[in-house]
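Note that one protein chain of the assembly has been removed; the remaining protein chains are unaltered in position.
Up next, chain A:
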């Protein structure tokens, strides 16, 4: 047997190579042809719609359903995005742009026409548009050349003001203070912006040396200051009175979603939200939604949870990410 194998080494090698190439090629072709893609429905997105990115087909198609009836049949839009957000006619779509793979942030107007694209230095992670549609922000994860730098990562958060066209490539350009001291550490990272109704005040996350802060900033003055430690990925409620964020439940434990009342400074950790790693959105004044990993270990699922902690999280849409309520 051994002798025979050695004598026919080359022939066996060639046959095996052909088999692997045929099997792999067949698999790829089969996947490419697998199921006809649903044509995009006409009709612009409108108030009352719930947008999300459909992960099921792998096509990252943005779909829309009704905010009040998320289990109603959904329709495909023309957009393909890794992350999407939309408000008052402005849509930001973080998507694959070129070999590398590289990504870009495409900003679209109410007619779904691209008005600006900005190249991204990493993998899309957070996307937001202010309620007025004037301020667009996004965060990407910047990765090293190997799998990852040991224990390290960095983020880039950009903000685009559509009124002036001014682009902040990174929040690191802003002056930041924590506890009254200027924060100039090299390893500072920012992510997850939420802009208030005045289109000037914003909240974001600052991380440095294994600590995180909720920072409150001013887009005009280009400043930020730390207001609370340990709060990440903020999201302002529609009335601007509450702020939802994820916070660690232990030192290295999983995150949970918490809601802080900005007037009373009362914080409430929401039930059964352990493991959240997303910037939550307010579906309405009482309910939040976010992407998370279900217990089954499958792809991202969109969950919803009441903001007062009166009930545990519930599945809203399976195999989906980036919930966008068009209030």
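We adopt the following convention: a residue touches a chain if its C-beta (ideal position, glycine included) is under 8 Å from a C-beta of that chain, and two chains touch if they have at least 3 such contacts; residues count from 1.
Following the convention adopted for this analysis, contacts and distances are computed from a predicted model.
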item	value
Chain not displayed: protein name in its UniProt record ("UvrB/UvrC motif-containing protein", "Aminotransferase", "MFS transporter" or "SCP2 domain-containing protein")	"MFS transporter"
Which of A:132, A:201, A:249 or A:293 contacts the chain that the document leaves out	A:293
Per the touch definition above, residue among A:40, A:75, A:123 or A:256 touching the missing chain	A:123
Contacting the left-out chain in the complete assembly, out of A:23, A:197, A:221 or A:262	A:23
Absent-chain contact - pick from A:68, A:187 or A:286	A:187
Interface residues of chain A (partner: the chain not displayed)	9-10, 12-14, 16-17, 20-21, 23-24, 27-28, 31-32, 55, 57-60, 82-83, 96, 98-102, 104, 118-125, 141-154, 156, 158, 169-170, 184-187, 209, 252, 254-255, 277-278, 291-293, 296-300, 321
